[in-house]
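One structure follows; several queries about it will come next.
The other protein chains are all here in position, but one chain of the complex has been omitted.
Take a look at chain A:
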């Protein structure tokens, strides 16, 4: 199935979802699109000093994520013979993954879960539960 594309959420630390996606892609020949989301709200309050430095900080954050998160994983995937792309985005992880999957006409989304309790997830919400509610495509949640 060469036209399949999976959007894979990767926070730079927990590899379970990425490893699962790699194994699946090896079997199916699907393409992978790695998304690293830096949590951000345009309604977050900043001090005047933070305003002044925001553009600089953002550039540093993007450069760090590119060098330490996206590039290493893409190199690994390319070495494994997979076709993979990646992007770094700011915002809400659930909204962004759903939106990217829709725009890219993805077959599905693969993401890990933080390992929190069901009760905690219900009270405070979890990205995996939130995505399952709003995703326009099937979601694979890797334990």
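As a working rule, a contact is a pair of C-beta atoms (placed from the backbone, for glycine too) under 8 Å apart; a residue touches a chain by one contact, two chains touch by 3 or more; residues count from 1.
We take it that contacts and distances are computed from a predicted model.
Can you pick, from "ABC transporter permease", "Alanine:cation symporter family protein", "NADH-quinone oxidoreductase subunit F" or "Carbon-monoxide dehydrogenase medium subunit", the UniProt name of the chain not shown?
"Alanine:cation symporter family protein"
Taking the entire complex into account, which one of A:26, A:58 or A:105 touches the absent chain?
Result: among the candidates, A:58 touches the missing chain.
Please identify, in ascending order, the residues of chain A that touch the omitted chain?
That gives, for chain A, the contact residues 38, 40, 42-49, 51-56, 58-59, 61-62, 89-91.
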